[in-house]
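A single structure is presented below for examination.
With one protein chain withheld, the remaining protein chains of the complex are depicted in position.
On to subunit A.
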Amino acid sequence: MAACGPDRTEGEAIGEPVIMHDAGNPQRLQRAVDDLSSGFGLWRLAWALASGDIKERYRGSVLGPLWLTLSTALMLGMLGVLYAKLFRIDLASYLPWLSASLVIWGVLLQSVNDACITMTSSEGVIRQMPLPYTLHALRAVFRNALVAAHNLPLILIVLALFGIMPGWEALMAIPGLILLAFCAFWAGLLFGAVCARFRDIPPIIASIMQIAFFMTPIIWKPELVGHWQPWLPLNPFYSMMEIVRAPLLGRPFPLIEWVASLVYSGLLGVAAFALFARFRNRIAFWV
């Protein structure tokens, strides 16, 4: 492919691009930065691929991507009734909480799962075309953003059903979602590469996520842990969820959770960039 490579300057008019690969001087940092910038330059392609992924999944179905919304709605309804019966909680106080939690957890879980297969699922393209790896991570983020856009409105619908109208402070969920997307992107580069190299990592992450589902306040409320509650932000999943969930449910502004989330995101970004820069040129051999 012309002019898509991570390491080349585009356009013949500017002058002939010169590409140099020198194993003795791999310029890893520079190439990783180039990969990121040319990958983001191809955001239109990432978007087209992501929406293609969604359409492909629901090809020929009558409702199409609306199934995303419908199946989540069905699950929320059934679980809400069941848990309210089991735990004898008032449905009006429990179902909004459960809906917000499950939908946001779904976004988070899907992002982590997709991060693990970012590179391996693009194997065919990686081996045939010189494209920036950033593109594949971006594609996964866009794909999950599209899925989220089909599910997040359900939270508002459930709230409306119970006569709760979130105020303007609900908009504070948006920066939370943006931070989530930031993390999903770096996770895609980090886990995408690591999982391509070590094929035991995806099942390990899957079981961690299963445990995390029960360890994180999703089906139970954080107040239930009593004096342990101040320690909850140590759980990154809790912090990342709470910065989106709290504003939607009209809970107090999650300051500590925000600080924790920013710290986790920063660490993830630094770790991902370092690993990506070091091993970027090996990914084509790993997938």
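Convention: a residue touches a chain if its C-beta (ideal position, glycine included) is under 8 Å from a C-beta of that chain, and two chains touch if they have at least 3 such contacts; residues count from 1.
Basically, contacts and distances are computed from a predicted model.
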Looking at UniProt, which of "ABC transporter ATP-binding protein", "Acyl dehydratase", "Xanthine dehydrogenase family protein subunit M" or "Transketolase N-terminal domain-containing protein" names the chain that isn't shown?
"ABC transporter ATP-binding protein"
Consider the whole complex, including the chain that is not shown, and state which of A:98, A:112, A:126 or A:272 touches that chain.
A:126
Against the chain that's been left off, what residues of subunit A make contact? List them.
1-8, 10, 12, 16-24, 26, 41-42, 44-45, 48-49, 52, 55-56, 59, 124-131, 197, 199, 281, 284-286
